[in-house]
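Yeah, one chain of the complex is gone here, protein chain that is, but the others are all in their spots.
== subunit A ==
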Amino acid sequence: MIRFVSLRLLTYVILAFVATSFAYLLAASLMHPEEVLYPPIATQPIPPATAQMYLDVRNVNPDTPLFERYATWLGGLIRGDLGVTTGTNKSMVPVVQELATRIPISLRLVVLGTVIGTVLGVLVGMVSAVRRNSIGDRVSTFLAFVLLSLPTPVVILIVQQTNQGVMDLTGWGLPAINPINPLLAPGSWESISYQIKALVMPTIVLALFAAASYSRYMKVTTLDVLGSDYLRTARAKGLTRGRAMTKHGLRMALIPMGQYFAFAVGAAFTGSLFVELMFNWQGIGRFAVSSIGMADVNGTAGVVLYTAILTLLSATFADFLQGVLDPRIR
């Protein structure tokens, strides 16, 4: 078990490292922050030495070979330093600091959305497989089908428009933008309740997507399990249908699901990017969009590192879950 997990972990770490390096090299070769740092309309000519220092301190000097910049970045990575923001963002905030303020905002979305969506999807998928062709099964299958055919922005728009309609009718609604109300005193009950209310709609969107895809997979695996011999044996020895399903069936049906979990977290990151943009949350997704838009090489590499670590952790967690569920691996 430990050998299995550690071997997998090693592969994931290597993959994450290669992916991040690849992303850094791509970002550094495709983006040209030096073009936006000194626009040609500067009123006075800038001494070349100043310009060089300006670029060197941000590690984006095009005169330095690409691999030397990469080596500098790697050296910083080992010390836990991801460089400073570049591009049109001239404030030179350390990327680590920027990520540290933004990760909690994004992570609560991703974690809440994935966990609620997974639980909901597993339950719906199992029930609709056991009660096949019932009204509930047809409705949930149809809803999952429609939901998976819609792009994330459209689902967000539907949720926001519904909220707006309710607000127009009753005068009470959830806050549509911003996770925090800056007008309320931090730490007060109003501020906390506002934060909770602001979390509802984004979480609904992410959970819906996770639940839709999970319920479809779960239905397939549960249908496989339902026809198996051991479940018939469990029924034959006198267990009720529900007990046999929860004690023997659920576990086996969940084993193939473990592998989907890693993808679900990646999908939740993509979903949270749209959510953050459209609900105006200052999280990682918004940072990713803005740093690519501003030709911020270090910021982009930092975001890629974050997503690689997120995928790595969720993949390890999926393996761990599989090890716990599946007695054949242990």
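Convention: contacts are C-beta pairs under 8 Å (C-beta built on N, C-alpha and C of every residue); 3 or more make two chains touch, one makes a residue touch a chain; residues count from 1.
Everything below uses one rule, namely that contacts and distances are computed from a predicted model.
Note on the omitted subunit: UniProt lists it as "ABC transporter permease", one of the names in "RnfD2", "Cell division protein FtsW (Lipid II flippase)", "ABC transporter permease" or "Glutamyl-tRNA(Gln) amidotransferase subunit A". For the options A:A27, A:V95, A:L231 or A:A244, the residue in contact with the chain missing from this view is A:A27.
In the complete assembly, the contact with the undisplayed chain comes from A:V289, out of A:L9, A:L74, A:V289 or A:L321.
Contacts to the hidden chain, counted on subunit A, fall at residues 11-12, 15-16, 18-19, 22-23, 26-27, 30-31, 145-146, 148-154, 157, 160-161, 164, 176, 263, 266, 269-270, 273-274, 277, 288-289, 292-293, 300, 303-304, 307-308, 311-312.
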